[in-house]
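Sharing a structure here in structure tokens format.
What follows is part of the complex, with its chains left where they were.
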Amino acid sequence: LGARQAITAPGVSADVVNIREGPVSLETVYEEMVAGPGILEQVALAEEEGYDAVVIDCFLDPALRAAREMAAIPVVGAGEAGMLFAMALSERFSIVTVRNGMEAVAALTRAYGFVRRVASIRAVDFPAVALVRNDEAAANAMTDVARAALERDGAELILLGCTGMSGLAALLQRRLDAIVLDPAACALKLAGALVELGLRHSRIAYPDPFAAAGSGRERVQP
Amino acid sequence: LGARQAITAPGVSADVVNIREGPVSLETVYEEMVAGPGILEQVALAEEEGYDAVVIDCFLDPALRAAREMAAIPVVGAGEAGMLFAMALSERFSIVTVRNGMEAVAALTRAYGFVRRVASIRAVDFPAVALVRNDEAAANAMTDVARAALERDGAELILLGCTGMSGLAALLQRRLDAIVLDPAACALKLAGALVELGLRHSRIAYPDPFAAAGSGRERVQP
């Protein structure tokens, strides 16, 4: 996707790779689990080849924590990055995703502890694969669902809940006169910022699975 | 493990299977991800062979949600079952696990929304593999850590946070004069109860990944 490259800042370049084997699209936790080992393989490869950071280009953040445990370079998920940017720009946002993905997206917002900042999760009745084509029917369906979130759920901003929807962000933003966030763009920017600041993930939070004693902590408060 | 069979009720029998390929022990999210496809394979096999229910015998509940999406029979995780029983018997409990597993256990309690009922997560400085041998050194280390949770963190009950520790539950309970829960036993009992009541998991919560339109819902509140 050339679109991904276009988002990067001067001095930054991004390469897009596919996992070698996996589901056509990731919408359920099942598909996430099936795709997991393939994602970890690519993260390991990226680190070996000297990339500065990895972005997992799927809103469900598949294998994200596992990749952070495994890798020594920053790994950014589109879902988490999108939610962080959404919280930087609004008090409560809604996520618009595909039908099969709603339950997994809800589980993600719960796992991150961002529940209080999420107005609702709504879904368009289109498979993820069709959305990537970005045709008029998809755009119309997306507009309706996002408008319902703004008008009925108290959303102050729309976060696209599937990275296959990236191409629709600008169009939706014009139609709705409200901010529509593309999570893939947020993830690329966050990854760039982490690299520029020389930061990586906390080894205490994501202990190295190949080390003997984990983070060495005695006690954790949930 | 014959111990697993001993826990079952009259009229119930349990078989223990290992995944064909995977990490020696599951302590980190990385290992959980690596073990995932193997677990899903065994769950599919169990369903095919006519088992009534599946218990995933690991406290981290690896592949649990994915297995529920995939399977039509109930799938119970030791972690979730152990926490439900702990909440049935106390107001606030602590989880005692192994060093490498603390961060993943904390993420689990967050994902389930049980944070307010967890006093602390503490770890013994023994690898999971050594704990299964249940020797005196392991028992002593476990006693010390559990006692710290009871005396310093306000724990009212100890939940063992690794199914490799099952053999130590009774001994610890005697030594500490406090309830020490074996999550594997809880999971077997919960699975039995679900089968007896003819219950399975909500298809709305865990939509079939092979169905076209997921749960059919338009909107979810996190």
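Labels A and B are assigned to the chains in the order they are written; within every chain, residues are numbered from 1.
The rule we apply is simple: a contact is a pair of C-beta atoms (placed from the backbone, for glycine too) under 8 Å apart; a residue touches a chain by one contact, two chains touch by 3 or more.
Model, not experiment: these values are computed from the prediction.
Undergrad: With 2 chains shown in place, count up the copies in the whole assembly for me.
TA: So the full homo-oligomer, as given in this file, consists of 6 copies.
In this text, only the chains that are shown with their structure count from here on.
Undergrad: Measure off the straight-line distance from the CA centroid of chain A to the CA centroid of chain B, and report it in whole Å.
TA: The computed centroid separation for chain A versus chain B comes out at 28 Å.
Undergrad: Per the contact definition, I'd like the list of chain A residues that touch chain B in the complex.
TA: Per the touch definition, chain A meets chain B at residues 27-34, 36-37, 40, 63, 65-67, 69-70, 98-107, 109-111, 113-115, 118, 120-123, 125, 127, 145, 148, 153, 204-207, 209, 212-222.
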